[in-house]
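All protein chains but one are shown in place.
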Amino acid sequence: MAWFRKSARQRHETLDEDLWTICPSCKVHTYKQEWQAGLKVCPKCNYHERIGCMERRDLLVDSGTWREYAGHVTTSDPLNFSDAKGPYSEKAAAAKAKTGLSESVLTGDGKINGIPVSFAIMDFSFLGGSLSGGAGEKITLTAEHAGRHRWPFIIISASGGARMHEGIVSLMQMAKTCAAIARLNELDVPYISILTDPTTGGVSASFAMMGDINIAEPRALIGFAGRRVIEETIKQKLPDDFQTAEYLLEHGFIDHIVARKDMKEFLHRVLQYSQKH
Amino acid sequence: MAWFRKSARQRHETLDEDLWTICPSCKVHTYKQEWQAGLKVCPKCNYHERIGCMERRDLLVDSGTWREYAGHVTTSDPLNFSDAKGPYSEKAAAAKAKTGLSESVLTGDGKINGIPVSFAIMDFSFLGGSLSGGAGEKITLTAEHAGRHRWPFIIISASGGARMHEGIVSLMQMAKTCAAIARLNELDVPYISILTDPTTGGVSASFAMMGDINIAEPRALIGFAGRRVIEETIKQKLPDDFQTAEYLLEHGFIDHIVARKDMKEFLHRVLQYSQKH
Amino acid sequence: MDLDFEKPLEAIEQRIAELKALNNRADVNFDTEIAALERKLQTASKRVYAKLTPWETVQIARHAERPLLRDYIQGLCSEFIELHGDRCFGDDQGIIGGFATLRDQRVMLIGHQKGKTIEEKIKANFGMASPDGYRKAMRLMHLAAKYKLPIVSFIDTPGAYPGFEAEARGQAEAIARNLTEMSLLPVPVVVIVTGEGGSGGAIGIGVGNVVLMLSNAVYSVISPEGCASILWRDGSKAPLAASALKITAAALQEQGVIDEIILEPEGGAHRNPAAAINATGDAIVEQLRRLKKISSKRLIEQRYEKFSKIGRFKK
Partner (left out) sequence: MDLDFEKPLEAIEQRIAELKALNNRADVNFDTEIAALERKLQTASKRVYAKLTPWETVQIARHAERPLLRDYIQGLCSEFIELHGDRCFGDDQGIIGGFATLRDQRVMLIGHQKGKTIEEKIKANFGMASPDGYRKAMRLMHLAAKYKLPIVSFIDTPGAYPGFEAEARGQAEAIARNLTEMSLLPVPVVVIVTGEGGSGGAIGIGVGNVVLMLSNAVYSVISPEGCASILWRDGSKAPLAASALKITAAALQEQGVIDEIILEPEGGAHRNPAAAINATGDAIVEQLRRLKKISSKRLIEQRYEKFSKIGRFKK
């Protein structure tokens, strides 16, 4: 849930000259243009920078096939919530203005090399990709839509967890979205989960973990409880690789770690096994 | 599978005077009559001596309600097997003569405080309770019979594992009996597994572990691989309580440990939850 | 063990006790004084509990003498056959469950266990369940489905256990699986939030056809302390966060999450556990009677609709 506390690993430093990107992981300098062309993945150490939902969509969906779904759903403020920094409604409005998104998740349909698929793509830059009533609603509506069309459903998670500004409504989205996934299972409609950096809290403990196939980006942070909370609980330091995609692969929760540039091709290969044979 | 190697713990010493039973576990002397009246359970340390299928039946089934089922099935000798001690057929004949049983399992129907139930009750004294083609057949036929009548099915295991003298046929009984249990699950027919000393090898790795509820007698030996094999594999001594009922309870594989004298009442209580409400 | 806002009541109670001890000794009679004090106590009590702040409610929900799962079982069930194990790794004590006869109803009862004594608390991890706890709960719920038994789930947890092993063995996966599979259970599921409904650890056994809640229980996406330290950067602002999060029964009923509030006796469940337990029993049995008339198919649909509606977008 602590999506606004950026860890050192994820904080970027850029040179003033706007020419270089310094990899936050290995500190290597890469030409900004090259960094962009490399899909914001460090050519040296394979560090995958966070990217937005639009970029993800463009990486995965066949050009010209995207149609947004449930785009009318936007943030609500069920609690009329305010905190030290002011009203949640203002914070949400600012996030909308900054990102151009209506919620922390973009939903719609498109094709992957010709195969029709429904998508829910989370965006960490919208309030830390937090799961709100609106986000849960978009995911659920899109899952139901995928079910009606018998289209495979893909969720790309990037989230610090539930959006506490919406209180219990945000917590309930875990149950709501999982129920929608359960219905897809009943219909034998494929559901693939892609876990990107970070996928934590209530998002890891709901739809993100329930893919027929769980795919992660390299070194993505994936976990339920926060690192600091665990260290306080057990009174000792955690291993460095704890809660990384690689750690989860080894512990049985991830099927495959796939680099960003290979993701579309990998999805296409996998989806072929879920089509009529 | 090494059912004929009696461990020290299970070897009994009786005094010549036929008056006392010495508990193999705590060495306390108990009058034979008292030992019998106590259902062959040590009054001092709760050690549960192995008992035969007839004794078990009489402890559990309402008087006068027992009807044997599949009693015509007896041992076969599919391999025409002989070992150092001679032909398997002779060994089987001797076991039949000694025990008065046709196989290592007694199958039939009876009532538990008025509730009709189908039973398969293994007997360790018949070739170590080993799972043979005949035993698997009896269990499977009785499971099917229970399914047709929608009667709860109870298996009481006491077995060193598969009967190697029947080769692959004995191994296949693991799959055969589990398939019969799967059908009971499909029919929502209750299946309760009672694991007594010992339940090991292929019996532990098939029907014995698949109860809706797994019940064990105190301190029963329950495990897949033999203790010595494991110690040889890992090159270290195992903890004393390893593969005991209590160990399995703690590790999540047993629902309840129930003393012999309480078993019928416990089953009756549990069965009421599986009846129409 | 009284809470700060209960101090005035405590003073009156103490005075009553003193007078009762003296009463009729040495021919002095205090009946009139005692009656007056008792009236005063009642009035004061009404005043205090009528205007509890959310933060005060949190204190009551966590009160050391508040009835726990074992008290409900003892008070309501003529029989409880505990079933153990997740068939995979262990037998967590943070969640327990088994067959129960609750009043006249045979059910599968599951719930968080916090523990009374310090040994029990440690064994149960103070009600913070591990993956094996959630997996055991799900196994028992599938068994209930096979036996066509209604499920009664008692929620009282600070949250799922944030430990190293719990994380390594899939705390996230275990909760996610429960949320998914509970949604398809073909039997009635009655959930009762009796104390603390702590986030994912609570909802992990909380997908019910109805969700009941005791009047002084709380149910929240994050603890007030956690929320305060994140959004106010100051843990001591927990009372503020408790208000902002709207975590009391009444607020949650307004949000459509809670279907029915079980009124605690005056002064809270810890002042009269028997009455609280009894009221809880009444509410559960009423729901069971109603839900048992509904078909499996409709139960699944209704549960789906209940959660679908939460956060439904209206424009």
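Chains: A, B and C, in written order; residue numbering restarts at 1 for each.
The working rule: a residue touches a chain if its C-beta (ideal position, glycine included) is under 8 Å from a C-beta of that chain, and two chains touch if they have at least 3 such contacts.
Values in this document were obtained by computation on a predicted structure and should not be read as measured data.
K.L.:
Who does the absent chain touch among those shown?
P.N.:
Every shown chain touched by the left-out chain: A, B, C.
K.L.:
Of the residues B:22, B:39, B:54 or B:205, I need the one that contacts the missing chain.
P.N.:
The one listed residue touching the chain not shown is B:205.
K.L.:
Which is it among B:92, B:106, B:127 or B:171 that touches the chain not included here?
P.N.:
B:171
K.L.:
Out of B:41, B:155, B:181 or B:270, point to the residue that touches the absent chain in the complete complex.
P.N.:
With B:41, B:155, B:181 or B:270 as choices, the missing chain is touched by B:181.
K.L.:
Over the whole complex, note the residues of chain C touching the chain we left out.
P.N.:
87-89, 131, 135, 169-170, 173, 177
K.L.:
List the residues of chain B that touch the chain left out of this view.
P.N.:
The missing chain touches chain B at positions 1-2, 4-5, 72-74, 76, 78-79, 81-85, 132-134, 136-137, 140, 162, 164-176, 178-179, 181-183, 185-186, 201-202, 204-210, 222-226, 229-230, 233-234, 236, 238, 242-243, 251-253.
K.L.:
To test your reading of the contact rule: which positions on chain A touch the chain that is missing from view?
P.N.:
Where chain A meets the chain not shown: residues 185, 188, 190, 212-214, 249-256, 266, 269-270, 272-274, 276-277.
One rule holds for everything that comes next: only the chains that are shown with their structure count from here on.
K.L.:
Building nodes from the protein chains and edges from chain pairs that touch, which of line, ring, star, complete or other describes the result?
P.N.:
Contact pattern: an open line, chains touching in sequence.
K.L.:
Of the other chains, whose C-alpha centre is the longest way from the centre of chain B?
P.N.:
Result for the farthest chain: A.
K.L.:
Among the chains in this structure, which pair is joined by the largest number of C-beta pairs in contact?
P.N.:
Ranked by C-beta contact count, first place goes to A-C.
K.L.:
Using CA atom averages as chain centres, what separation in Å is found between chain A and chain B?
P.N.:
About 52 Å, centre to centre.
K.L.:
How many angstrom lie between the CA centroids of chain B and chain C, rounded to a whole number?
P.N.:
42
K.L.:
Among the residues of chain B, pick out those that touch two or more other chains and give their numbers.
P.N.:
Residue numbers touching two or more other chains: none in chain B.
K.L.:
What are the residue numbers in chain C that touch two or more other chains?
P.N.:
Chain C, residues with two or more chain partners: not present.
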